[in-house]
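This part shows subunit A:
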Amino acid sequence: MATATKLYKQSWHALRQLQQYRTIASGNASASIKSRNELFNQEQKRQRDAVGRVEKIEVRYLGLPEDVTLVMNNHISTPYNCAQHLSEGHCKRSALALVDGSVPWDMHRPLQESCTLQLLNFNVSEPHVVNKAFWRTCSFMLGAALQRAFKDEARLQLHSFPGPNIKSGSFVHDIVLGAQNWEPTKAEMRAISAEMVKLAAQDLRIERLEVDKELAKEMFKDSRYKSEQLPSIAQQNQSRVTLYRLGDHIDISRGPMVASTRFLGKCTILAAHKVANEGSTDAFYRLQGVALPTGFSLNHIAYGLLEKRAQKLNSARLPNEPFEEQQQMQLS
Partner candidate 1 sequence: MNQADVSKLMSQLRIAVRSNKRNLKNPDGPEGRLLKLRKTVTALVKHERIELFYNRADEARGYAELLISNAIRHGDRHKATMELADYWLLEKQLVHKLFKVLVPRYENYNVSYTRMFKAPRDYPGIYYRKSVLELRGNPYPVLTQDNSQNRNLLHNVLLDEARKEFRREKLASLANKLAAETEETPKPTVEKATEV
Partner candidate 2 sequence: MNVNARFLTNRIAQQCAYKRIVTFSTKPTEQSAAAAVPQQQQQQQHDAVAPPVRKPIVPAHYRFVYPEFLPDPKVEWRNSIREKLERLDMLNRRRQIELPEFYVGSILAVTSSDPHAAGKTSRFVGICIHRERCGLRARFILRNVIDHQGIEIVYELYDPTIQKVEVLRLEKRLDDSLFYLRDALPEFSTFDEHMEAETLEEGTPVPINELKVVLRPRPWLERWERQNLRGVANIDQYLKDKHRKSSEKVQKPWEKYDLMKQYRATIPEEEQKEIFAEVHTELHTLELQRKRNKRKRTFVKPKHLA
């Protein structure tokens, strides 16, 4: 057992190193990503070590096939671990957990106390919470996809994404690009969509981490817009900031998000609207797309209607509007 974990750790480190080399190879922006990931790893490790003596909690699982009580480890076990006790199907299908019947909880976030637990998928009778988490994850993934899709020369900076609003018909990510008159072609949009699909195919786990303000500032010191936003975000949440990571992409978000990128089924990125000029060379752009969870099939005509609607400019708060107004929606 011990050798197995050792081997696993070694291979994990090797993979990390490989990723780091790869990121080193591609310039300045990736150096900041690398340091951000390192800080994230360190903090994650620190938090895991800080658990100390393992305490047991009783988790009451409600749902199919039957209600059971599971004895889990406090601050270590996640809803995903509970699902592992139930069946493989539960692990695969559950996108989000519901703690104590009302609090949406990420599948990979350690449980804090004894509670009841429900596992949600996209087909439950009241899927508002999961849908919202899915829409938010789509925005987050769009950020990751954009970072993969653009070269360094494009001077891409992720700005933020407004809170998920499914009724608006599209999920959104606001960015700043080093070009004031970018008119995206269809092929470019398709390339970004393809990145999204690739992310979904990679089945990346979405990790959640709560850090304090200073560390978050340290992590996002290279990103101008993020560091501008950080103080007000921290202020709302007792100077704590919630971070999410997907592969090597880290972003600030309130959460919750779905368990994995695997849940993204059909997805199209449709439009990039120019919002405003930023400085003399840069400009704000709003990227929009529409997506369905895996397992939902929609005929192409209906989906075409959704696509058409998603091309219109989303009415969510624009990135160049004053930051203070967005109290309730801020970085979702």
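Things worth noting here:
The criterion applied here is as follows: a residue touches a chain if its C-beta (ideal position, glycine included) is under 8 Å from a C-beta of that chain, and two chains touch if they have at least 3 such contacts; residues count from 1.
How these were chosen: all candidates are chains of the complex that A comes from, given by their letters.
Remember, it's a predicted structure, so these values are computed and weren't measured experimentally.
Only one of 1 or 2 makes contact with subunit A in this complex, and that is candidate 1. Only residues 122-123, 125-128, 131, 134, 166-169, 290, 292-293, 296, 298, 302, 305-306, 309 of subunit A touch candidate 1 when the two sit together in their complex.
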